[in-house]
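As you look at this complex, bear in mind that one protein chain is not there, while each of the others sits in place.
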Amino acid sequence: MAWFRKSGRKQLETSDSDLWTICPSCSAHIYKQEWEAGLKVCPKCNHHARISSTERRDLLIDSGTWREYAAHVTTSDPLLFSDAKGPYKEKAAAAKTKTGLKESVLTGDGKIGGIPVSMAIMDFRFLGGSLSSGCGEKITLTAEHAGRHRWPFIILSASGGARMHEGIISLMQMAKTCAAIARLNDLGVPYLSVLTDPTTGGVSASYAMLGDINIAEPHALIGFAGRRVIEQTIKQKLPDDFQTAEYLLEHGFIDHIVNRKDMKEFLHRVLQYGKRR
Amino acid sequence: MAWFRKSGRKQLETSDSDLWTICPSCSAHIYKQEWEAGLKVCPKCNHHARISSTERRDLLIDSGTWREYAAHVTTSDPLLFSDAKGPYKEKAAAAKTKTGLKESVLTGDGKIGGIPVSMAIMDFRFLGGSLSSGCGEKITLTAEHAGRHRWPFIILSASGGARMHEGIISLMQMAKTCAAIARLNDLGVPYLSVLTDPTTGGVSASYAMLGDINIAEPHALIGFAGRRVIEQTIKQKLPDDFQTAEYLLEHGFIDHIVNRKDMKEFLHRVLQYGKRR
Amino acid sequence: MALDFEKPLEEIESRIGELKKLNEKSDVDFDTEIAALEKKLRSTSKRVYSKIGPWETVQIARHPERPLLRDYIQGLCTEFLELHGDRCFGDDQGIIGGFATLRQHRVMIIGHQKGKTVEENIKANFGMASPDGYRKAMRLMNLAAKYKLPIVSFIDTPGAYPGLEAEARGQAEAIARNLTDMSTLPVPVIVIVTGEGGSGGAIGIGVGNVVLMLSNSVYSVISPEGCATILWRDGSKAPEAAAALKITADDLVALGIVDEIIPEPVGGAHRNMDATIESVGDVLVKHLRRLKKMSAKRLIDQRYDKYSKIGRYKKK
Partner (left out) sequence: MALDFEKPLEEIESRIGELKKLNEKSDVDFDTEIAALEKKLRSTSKRVYSKIGPWETVQIARHPERPLLRDYIQGLCTEFLELHGDRCFGDDQGIIGGFATLRQHRVMIIGHQKGKTVEENIKANFGMASPDGYRKAMRLMNLAAKYKLPIVSFIDTPGAYPGLEAEARGQAEAIARNLTDMSTLPVPVIVIVTGEGGSGGAIGIGVGNVVLMLSNSVYSVISPEGCATILWRDGSKAPEAAAALKITADDLVALGIVDEIIPEPVGGAHRNMDATIESVGDVLVKHLRRLKKMSAKRLIDQRYDKYSKIGRYKKK
């Protein structure tokens, strides 16, 4: 599979040797080859490490069927924003260079086990997967595209929340994308949400939580407010499993926790039930 | 007002003198005249005593505008039911003689401050206001009647639950009445629910809980399962205010607690907002 | 586990068992005796089960070895994809549900979940659902409506859970909401009572285009014990109450509540689970085929008419 060859470069940065990868969760030393073959899931503790949007696409979409959509959309700088570290424009440019992406989400369509779908895959590497005008626009355009073709729509989320460098424009993307999801509901077009580590802030409080089925990867951090903010507010320590996928399942917000290696098959199974009748 | 003259007969049974009424809640001695003038609400503790369906009608409906509807419906005995005390048929006949009613609900239409409404008023005197085939039928017919005329529909509940003497037929009235309410919702016809003491069991778990607005009289007992059953199940004492109107307000199920003397005005105010536009 | 009225059968069965063991161990041949006993078992079974009353039916309906929702799912479905959560508070285990492929038909299955072990029963609250359970069920039914999937609802509950938390979170509201929203579902809804149909807890997921019952299941406005306590002031009069309440499948067909009875093997579903499940499958598929041909509007209207007819008053 293409995807783990591509990601080799990233591993060099996070591993302390060329042979081993250290699990960020349990610190187990895993042979790099095993780590890659295992889709960056720790064989000891089932920690699902973050992976890129192209890796996810290659894991889920039938080989040779992907067509990117709304690929022209890239970052905007509606506020002409600048912070202590300099202009947002430069930060965005650096992110593009580093990741080879134009925005925090990859959008397109392809097939899953032969079933055509539209898909939006967020990429945490690109400015923390933040929801920006470009990201919201890509998701909305792709949802509308899915609606026109009556293709099921799947979003894989991985995001720290709204991109504050785009201020109110990024906040409004929550409303914009949710309105697009509402239209899919009215059309009876399936919409599935896959929540991966992390899915927080404005992304958790918009499209990520609204799937016909909400699916999460194991142990993924999912929540609205930040852990530290909550602890400061309520002046209590939070339980360890707070805001994990498992916690959300228990509290009624997630339908299923699915291992990365089983995700394609699981989506395919669900899609059978949403087929047009 | 006609209604408290009519109810004089009943007071003789519950009061221990001709002059005084003893409040069933705080045991205060209230001059009978004051008690009646106060609509059988205790001036000391605001206890709202149970009153009859005709008393409620006279309190709420503009004088001279009431027309009974579905008045022909009376009790049935679909199971040919008999218990330790004898046949249900005889029990029902006795209830009819005692109350002068034909079923546990009074149905009809009239005006509230000039606004035409359909109304169903349950009467706890008739076999504990139990939901029977006749009661469910009257409510359903009246709801359908309201739908045809686009008149707002109001149910005043007072019931211990389903009438077990009619077995499964009475249970099915929950589904039957709720389906009629669903049709009113689809038509955009307002439906208001007034919960009075007591509203429990199958009545709480059907139309009584489904008002566009749920209104309760103060301190009314409202709940699904019986207090004793719950205490046996969970092996704990329940809080004192458990299943009171005030408790339900706090837990999000009641919009407003309204004193009996203010109920007509309150309904009239709400009805202004549901007027056809 | 044998029920009280099954004791004569149990005796014959245990003697057959002993003889069979002897047959293996010793040289003496007990085949004739065994054959005779088996004949006797058949005739006694016929006699015993032909005259069981409503109270005995209640015992069978509650039999701990009776097939449960998960047995039907396992027996009938090539796939069951359980879905979780009410999107509001929790994931009650008193009612479960999910996508299922039932003999080639893609459907949404929901139903009460009882347990076979103590552990399972505690998790599922003995099949007594909380408001979260009813709300989860409604969420899944609304999803079925979006996906145009027929709904099959399995009923087997002593009743909705009577607890402090359940009341505080709106047991009454949750059931009422389901009764209302189920009445306008634009997809086929098949309800099947497989064990106990306990009052509001049952009807809370029980508004269908067609209502089926296993021959030894019961469906009642109140438990016989509860009714006896109130109307006889004596819980031990439950058998009398069971009879008076007309809670058997035959009674319910006669009363126009139930559309079809699914016969169980002699002695009850638990005596031949596979056969029972097969029969359930056959009947479900028959109705699925029929109902899938109906338009959304017809389904809604037919369901409305079905319930509005129940207790329709005829002038005498």
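In this document, chain identifiers A, B and C correspond to the written order of the chains, with residue numbering beginning at 1 in each.
Just so we're on the same page, a residue touches a chain if its C-beta (ideal position, glycine included) is under 8 Å from a C-beta of that chain, and two chains touch if they have at least 3 such contacts.
Predicted, not measured: the structure shown is a model, and the values here were computed from it.
S.K.: Can you work out which residue in A:M164, A:A245 or A:L271 touches the chain that's missing from view?
M.R.: A:M164
S.K.: Could you pull out which residues of subunit A are in touch with the chain that's been left out?
M.R.: 72-74, 76, 78-79, 81-85, 132-134, 136-137, 140, 162, 164-176, 178-183, 185-186, 201-202, 204-210, 222-226, 229-230, 233-234, 236, 238, 242-243, 247, 251-253
S.K.: What is the set of subunit C residues that contact the non-displayed chain in the whole complex?
M.R.: That gives, for subunit C, the contact residues 87-89, 135, 169-170, 173, 177.
S.K.: List every residue of subunit B that touches the chain not included in the displayed model.
M.R.: On the subunit B side, contact with the omitted chain comes from 185, 188, 190, 212-214, 249-256, 269-270, 272-274, 277.
What we mean here is this: only the chains that are shown with their structure count from here on.
S.K.: Just how far, in Å, is the C-alpha centre of subunit C from the one of subunit B?
M.R.: 33
S.K.: Using mean C-alpha positions as chain centres, tell me how far subunit A is from subunit C in Å, no decimals.
M.R.: So the centre of subunit A lies 42 Å away from the centre of subunit C.
S.K.: When the centre of a chain is set as the mean of its C-alpha atoms, what distance in Å lies between subunit A and subunit B?
M.R.: Using C-alpha averages as centres, the distance is 53 Å.
S.K.: Out of subunit C, which residues touch more than one other chain, so two or more?
M.R.: Residues of subunit C never touch two or more of the other chains.
S.K.: Using the touch definition from the top, which residues of subunit A touch two or more other chains?
M.R.: none
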